[in-house]
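Missing here is one protein chain; the remaining ones are kept as they sit in the complex.
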Amino acid sequence: MAPVLAVDDLRTEIAINDGAVHAVDGVSFTVNRGELLGIVGESGCGKTMTALSIMRLLPGGGRITGGHVVLGDVDLTTLSGRDVRAVRGKRIGMVFQDPMTSLNPTIQIGRQVAEPLRLHTNLSGRALTDRVTEMLNLVGLPQPSRRLNAYPHELSGGMRQRVMIARALVCDPELLIADEPTTALDVTIQQQILELIDDLRTRLGMAVILVTHDLGVIAGRADRVAVMYAGRIVETTDTHRLFGNPRHPYTEALFEALPENAAGTGEPLYSIPGLPPDLVNPPVGCRFAARCRYAVDRCRTEAPPLLGEIAGHDYACFLPVGSAETGPSTGLAKPRPALTTATAGRPATTDEPGSPLLTVTNLVKDFPVTAGAVLRRHVGAVSAVADVSFSVVGGETFGLVGESGCGKTTIGRLVVGMERPDAGTIRIDGTNVATLRGKARRTHQRDTHLIFQDAYASLNPRMRVGSIVAEPLVIHGIGNRAARLARVREVLAEVGLPRGAIQRYPHEFSGGQRQRIGLARALALQPKLIVADEPVSALDVSIQAQILNLMSDLQQRHGLTYVFISHDLSVVRYLSTTIGVMYLGKLVEIGPAGAVYGQPHHPYTRGLIDTIPVADPWAHRAGDDGVRGELPSAIRPPSGCRFRTRCPLAQDICAEQEPPLRTFGADGHQAACHFPLATSGSVDPARDRFAPNASA
Amino acid sequence: MITYLVRRVLQSVLVVVLVSLVTFTLLHLLPGGPARAILGPRATQSQLQQFVVQNNYDKPLFVQFGLWFNGLLHGNLGYSYKLNENVSSLIVDRLPKTLVLMALSIVVALIIAIPLGVYQARKRNTVGDYLLTGFSFVFYAMPSFLLALLLIILFSFDLPWFSPEAPQSDSLTAILADGKALVLPVATLALITIAAFSRYTRSSVMENLTQDYVRTAAANGAADGRIIVVHVMRNAMIPVVTLLGLSLPALFAGALIVESVFNYPGMGFLFWQEAVVRDYPVLLGVTLVVAVATVVGSLLADIAYAALDPRVKYT
Partner (left out) sequence: MTMNPPLPERAAQVSDAIAASSTEPGAPPKSMWRLGLQVFLANRLAIVGLVVVVLFLLFCFVGPFVHHTEQLRTDLAQANQPPGAAHILGTDDVGYDEFGRLMVGGQSSLEIGIAAAVMATLVGTLWGAIAGYLGGFVDAVMMRVVDTLLAIPGLFLLLLLVAIFTPSTGLLIVVIAFGAWLTPARLVRGETLSLRTREYVQAAKMMGGGNRRAILKHITPNAIGTIVVNATFQVADAILIVAALSFLGLGVPPPHADWGNMLSDGTAFTQNGYWWMILPPGLAIVLVVVAFNFLGDALRDAFEVRLRRR
């Protein structure tokens, strides 16, 4: 069978002022009918440029300098502009990352979905509308005929992405290219969209190229995978083989850098040192050589060809890792550590349980919503945090997880004093900081610090790193200039930044380095508690591992207490001793990390765990078990249990009565549910995707 | 939408009241007091006295303002002793002429500026773009009266195509009928407006061309022309509508100068003539009317913006 698409030795350059970025440098692959090819790699590896090159949609300054892109029997690289346009939207559909910006904000979605039909078919009038409605129905947009005139901003993120998919597929293309289609979406929505793409692939029998940075997304969906690094494919094979027996050291390192691989062990993650090479003047030889732990001289002088011992598994390496190919792979190359309720998350730094450093009791925070022409009346409130209580033992890490809008960030801001609670207490070392004012409050702010998700935005672009890190010292009038400089040098060294950094500005650093600057600033005052709000979400896997390792090092060295906020369950699980799961302002489950993951009692926690894409193709896929539907509004949250609208187990009582937190077991594991999941017995091994694989 | 409109209208009303307060304050800052300033140096003491009583200038200031504002609401803008006419009837006669001049110029300017801006955005950083950019810089920096003079020298003295003077008729229809004489005034005002609007359109279209939704349209197979017309134009024109509202004060100022250079019998020309002879009632009255026109214009621009952009929240 001839492939739908064959890319052969594709080369793409982007002209910049002093040269050209060799964004795609000799990439070849094929995709067959009904097949899903995953292209995976970190930011800047050329995966998106490869996708755009196929469509010939390169940004300004970009051009294809060599190779072929053959769709059926047509070489797209040789077509005229008009002929390429006849292919786009008709034979190849494309879905982009951010559905908000990728849809035209001023055109109704019906007209946007109809656009490819108008361009490529003779459909008009009724037939056109019918086809658009049919397509919107197919992608799962509720009441499509009534939504034709809706504008994109009137839909939720997930619905917008469904519209994007409808628009890409409305002409029945042979190939769908999805470029990070779920990166901008919440994890439960991500699951639904991936499922939709998978489902449509089977139903419509089209080929799909799924471009992503997330190994978990690839593992669950792709038939074959191509791993890209620095503009080249370094390894390509079928998904099971790749995960079971990676041969390229880069692939191996990527897997090892995943936080789920070291969860509960307390071991540091493997992190790839350094940064990817500059693609203006790419290195001769293997591009990964500079960061590779096995590299020899030959790697630096000679580029390894993309070959393999057996057909269907190619890798570009002279010194492949893993084992020689024999039969098909049956499990992960390095099985995940066992996780039972007995080994609870990371070991605490103190031996005895210790007393709580932070105790939050009945915390409430509403944000008013106003309306009215002249006098702005309060018409309601967003219930961001509703009666939340928890405590964190000194020296441990409390992980707070939940979808965006669940109130986890607000809790972080309340704890460090950036917002004032409407009710409840926040005790740090026994003092209720929520009621402190003026000087006393400021003094207490020395003990806590917040690390932001967007490190760059949290650093004043006009201040040198030295002044940024010294700012907390200056604010609290600590030491003289020389002493402060000494302290700045000390903390910069601790977070692994060179001394020269003092004189530089934030824009001169990479994302990971900027987060290090944020950590250095946090450490300057030797705080007791650090709240980290999604500190690694914007970072690539290998850099993320560096920062996570650094954070746990610092914790061990200084006995720091962390409140670690993230939507990413694997990251939270890796770092946390205790975990709290939030849903729409409520804490629905809390307990030792191992217990919460191993034996979740709340259906939301269970659904969330089932929903996260895990980098293991053998793992159980959630299917219908994942959390369905979308997050309701926090202005009028559902009565009773706030999760009931999406809960598979919901009964009448759930709407009438709010479930209190109930204790399960002796280790402080609590969940707020009228119908908690099984409390005892072994976890269904097929469902516990964190347990060691049976066949491994 | 209703809430939004109500709030916007109330805001505008407030600004109008405040503008009238400013005018009222200026009235009392007139050299020698309002009576002397309005009646002139030759008025006798008894005339002044009578004027003061007649116009309630002997009452407390807030009462004066109340009476004066009430007068405004009834169209009483004062009396010009220099022209022996009610200010309001002067304005009723002159304002439409100015508005016609401005409207013609804006229409001409938009018809030319928007395609130019789109062309520049599409051909950015080419010789054509640079040339047009150069032109817009020069026209933007050129005082309108200088441009008017140069146009007169070129197109009515050197090349006797158009009249150096605008239509002098009293009736609006006669003015509009004399199209040839309108060419140079309209061209002056339009050229300067084009400079700003083509630059703005250029940057707005360029910004929109980098948006993700443009890439989506291209991925659907839309050609460049369709992308511009169907996708980019509406998004790019939304800020231009705002700019139009913001430009009204500048357009009134431009109209004043153009009318003065071409002797066009509009409100700006009236204002200038009476400014030279210090006919304060006319000056204050026209200022007030122009300010109200500006406020109304901005209000209309905002409503148009809200109508054009579906994302505007109406609450």
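Chains: A and B, in written order; residue numbering restarts at 1 for each.
Note that a contact is a pair of C-beta atoms (placed from the backbone, for glycine too) under 8 Å apart; a residue touches a chain by one contact, two chains touch by 3 or more.
Note that the structure is a prediction, hence the values are computed from the model and not measured.
Q: With respect to the chain omitted from the figure, which of B:200, B:213 or B:264 is a touching residue?
A: B:200
Q: So one chain is hidden, and I want to know which residue out of A:445, A:515 or A:605 touches that hidden chain in the complete assembly.
A: A:445
Q: In the whole complex, not just what's shown, which of B:70, B:125 or B:171 touches the removed chain?
A: Of the listed residues, the one touching the omitted chain is B:125.
Q: Tell me, which residues in subunit A touch the chain that this view leaves out?
A: 16-18, 416-418, 441-443, 445-446, 449-450, 452, 454, 456-464, 471-472, 475-476, 500, 503-505, 507-508, 521, 525
Q: Which subunit B residues would touch the chain omitted from the figure, given the whole complex?
A: 11, 14-16, 18-19, 22, 26, 29-31, 124-125, 137-138, 140-146, 149-150, 152-153, 157, 192-193, 195-197, 199-200, 202-204, 206-207, 243, 246-254, 256-257, 260-261, 271-272, 275-276, 278, 280, 283-284, 286-287, 290-291, 294-295, 298
Here is the rule we use: only the chains that are shown with their structure count from here on.
Q: What whole-number Å value describes the gap between the mean CA coordinates of subunit A and subunit B?
A: 53
Q: Which residues of subunit B touch subunit A in their complex?
A: So the residues of subunit B touching subunit A come out as 3-4, 6-7, 10, 211-213, 215-223, 226, 230-231, 234-235, 238, 308-311, 315.
Q: For a test of understanding, state which residues of subunit A touch subunit B in their complex under the given definition.
A: It comes out as residues 55, 57, 81-82, 85-90, 93-94, 96, 98, 101-107, 115-116, 119-120, 151, 153, 164, 167-168, 371-374.
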